[in-house]
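Of the protein chains in this complex, one is absent; all others appear in place.
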Amino acid sequence: MDPSSQEVRWSGMIDKPNLEVEVAGIKLKNPVMTASGTFGYGEEFSPFIDLDKLGAMVLKGITLKPKMGNPPPRVIETPSGMLNSIGLQNVGVEMLIKEKLPYLQKFNTPVIINISGDTIEEYIELARRLGEVSKEMGVAGLEINISCPNVKKGGMVWGTDAKATYKIINSIRKTTPLPLIAKLTPNVTDIKTIAQAAEEAGADALSLINTLVGMAIDIDSRRPKLANISGGLSGPAVKPVALWLVWQVFQTVNIPVIGIGGIIKVEDALEFIIAGARVIEIGTANFVNPHVTIDIIEGIEKYLTENNIKDVNELVGSMKI
Amino acid sequence: MDPSSQEVRWSGMIDKPNLEVEVAGIKLKNPVMTASGTFGYGEEFSPFIDLDKLGAMVLKGITLKPKMGNPPPRVIETPSGMLNSIGLQNVGVEMLIKEKLPYLQKFNTPVIINISGDTIEEYIELARRLGEVSKEMGVAGLEINISCPNVKKGGMVWGTDAKATYKIINSIRKTTPLPLIAKLTPNVTDIKTIAQAAEEAGADALSLINTLVGMAIDIDSRRPKLANISGGLSGPAVKPVALWLVWQVFQTVNIPVIGIGGIIKVEDALEFIIAGARVIEIGTANFVNPHVTIDIIEGIEKYLTENNIKDVNELVGSMKI
Amino acid sequence: MNFIYNIKVKILSKEEVAPNIFLIKLLAPPIAQEALAGQFIHIKCSKDNYPLLRRPLSIHRIDKEKGEIFILFQAVGEGTKLLAGRSIEDDLDIMGPIGNGFNIYPESKKMVIIGGGIGVAPLLALGEESIRQGKEVQVLIGALKKELVIGEESFKILGAKVDVATDDGSYQYKGLVTDLLERIIKEGWLADQIFACGPKPMLKKISEIALQANIHYQVSMEERMACGIGACLGCVCKIKTKDKREYKVKYEYKRVCVDGPVFTGSEVVWND
Partner (left out) sequence: MNFIYNIKVKILSKEEVAPNIFLIKLLAPPIAQEALAGQFIHIKCSKDNYPLLRRPLSIHRIDKEKGEIFILFQAVGEGTKLLAGRSIEDDLDIMGPIGNGFNIYPESKKMVIIGGGIGVAPLLALGEESIRQGKEVQVLIGALKKELVIGEESFKILGAKVDVATDDGSYQYKGLVTDLLERIIKEGWLADQIFACGPKPMLKKISEIALQANIHYQVSMEERMACGIGACLGCVCKIKTKDKREYKVKYEYKRVCVDGPVFTGSEVVWND
């Protein structure tokens, strides 16, 4: 008997566990998405993985106008993590629509656009424009970046204040019926109040965490290693912090939570799901292993099968205390 | 010519750089202290290093009454870091005075007591009692822990609010003439306002960071890996965050800053000093290498010599931007 | 507290004695000189700082003459896997000997030594010392299955009587090692001391048996460690102690690393 026929028999004997989840009204094949800024515009990863297998793709953060970004050096490794100060370099929303989104049409994977702006008006205009083309270009939803530590105006300042969070999310809510995911920053005293404000303002889901603010210094030149001085810390180093915040937010809100931060192996993803994440996003790990998203999807399926769990949704927030 | 005589010649030829620093009115032989909770009561490390060589020792956090601490498991490793939820287990101030401090009398190294309480009254009483015995038992100063994430009452709540920080530091200030170091938590939106409040309240120096709140989950039992659910993240993983916060606080206050967080090699210590730390504390690294404090003191001296810097104080805050 | 060395020692040999279980011999004269049965060493498994913390492993055998110590361990995670991958002649950064060690009473004549799985690791040195002191030693080994029975031969060579229980019955008695203990007690072979190391449920069960049979019981505990030298208070287990006034029970978290790893079975709070 050859192994393949054995496999067929096996999969006939037990039902495959359900991996489908719904977040912000978007149906996903599985709970694994890519994190904004770490997956380019999707196409960059097509040599390595079948984009059709992903739960969803979140593209590089987009602004209304093209953005040049910060001067280099922009990335630097730290123990089990990295600092980045890209500064939201991007092609702007029009180029996104014209040159980046068409490639993604052939895949049956929801595309979520991560948006940033300097002013509320910019966010609104972005949401309006993307709403306009959402059917035609397959925009499944928006992730509102109110947590970018790498741009001077806007960005993180929104996400560190509950009132500002409410205001910006609510303004976008009034503009578009598109599913809205508010992306939260960990650089706050009390993430629960921010999460609540975003929920009340009409967010359909919350994603967290964006990066922690950090710095590194070159002791020979006595200059910051990043030209921008500070950057955002990501990668396995931040996982314990992210997990704690996800659990905090999960206990606070009624909308789904998307867990992000340091996920590099299936165990990490499972920790986030058990802590309350309906879906997870994988960021920095894509740089280490371009196949990591698929490895983790397969790993989740294996864990469910081995633990006789029929539906991944059962695992969400199943932590026993 | 044997190497030792060559060494003598060499040290005769150039002047050794000055490593002495002063912080909160306490004179230190060098800018390397131990971080509270990672160095026991000092004696535990005497098999490995000469305690006389340290800049200063900060002992395990003490409370008025003995404290049992949290149930185990209390420590768990994370990528380039660890979570702890000791919960301030300690012998109480009277036992500290009677059984722990006497051993330290024979060393010519300032001893700083890290204090914690559930109420302002407890902090005041601790400060009063330690002030009482400070001459006799060699208490050089107090580090006020307003940032412990592992106890339910008190602890971190003080350090996350500027007004509460002012109130507690000021109350202690009025109680004792002992040098006061306020130890800050990184788990805040804006550390500058907290730092300012502590300065205005009369702190002689600020130390940071205490641990970041984090969590880990065992995916087999689906329980938190720490019995206390959450713990404090420390070790190299947190260094970029700590460095950033030290630099922020250095730019904000006029009192000396003590840098803590993830220091495990001399380069790390130098980064903190360049970012503005007059002194550094070494925590988790003591568990990895019990000799690390001495290695780093020697490393700092070597760096100064090689870079022709005559006084370590010149390096403090020398970052070029 | 005894003196703890932090030294670099040479790996003299490495052997996979059972599936995924490794025996490593180290040249560590100062530690071998002072080591007691039941103590452990705290090991930096990698050459860099990843994984960050050291890993505690019991001293399996002590050869004071040659200045050698042995460790016996199961490769279960990052640290122990890296250790299993280290090469002969490599330098290993270790701290030790650490802990209180087992306490063999001079008046004891008969001892039972019980090891569950990799729990036999600290017990061989204890067996050797007991026999050196002229005690009669009965060893009980519990394992999942035949291939995972470790130390049987080594104990026999020392002159101990050895019985084995396997969960699946693939070798000797089928069932729990604690059944064997109950059997020998029922048969009237009453030890003066019981020593055990292994999974918590086993240790707890032995505690009940020992209490009932009124045999003094010492147990080697495990807990996750950071410093390994009593400084961090990370490795505690809950211990019942008597208050000064003797009639009030008091609970205390004691450090496995330096207050243990050996505790009196009846003082350990098992249900926690």
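Note that the chains take the letters A, B and C in the order they are written out, and that residue 1 is the start of every chain.
By our rule, a residue touches a chain if its C-beta (ideal position, glycine included) is under 8 Å from a C-beta of that chain, and two chains touch if they have at least 3 such contacts.
Remember, it's a predicted structure, so these values are computed and weren't measured experimentally.
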Candidates A:Gly159, A:Gly235, A:Gly259 or A:Gly299 - the one touching the absent chain: A:Gly235
In the whole complex, not just what's shown, which of A:Val75, A:Met95 or A:Ile229 touches the removed chain? A:Val75
Which parts of chain A face the unshown chain closely enough to count as touching? 37-40, 44-45, 47-48, 60, 68-69, 71-77, 79-82, 84, 86, 89, 235-236, 264, 284, 286-291
Note that chain C touches the chain not displayed via residues 48, 50, 78
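Here is the rule we go by: only the chains that are shown with their structure count from here on.
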Counting C-beta pairs in contact, pick out the pair of chains that comes out on top. A-B
Can you tell me which chain is nearest the middle of the complex, judged by mean CA position? B
Inter-chain centre distance, chain B versus chain C - centres from mean C-alpha coordinates, in Å: 36
Whole-Å distance, chain A centre to chain C centre, using C-alpha means? 46
Going by the contact rule already set, what residues in chain A reach two or more other chains? 79-80
Contacts with two or more other chains, residues of chain C listed in rising order: 49-50
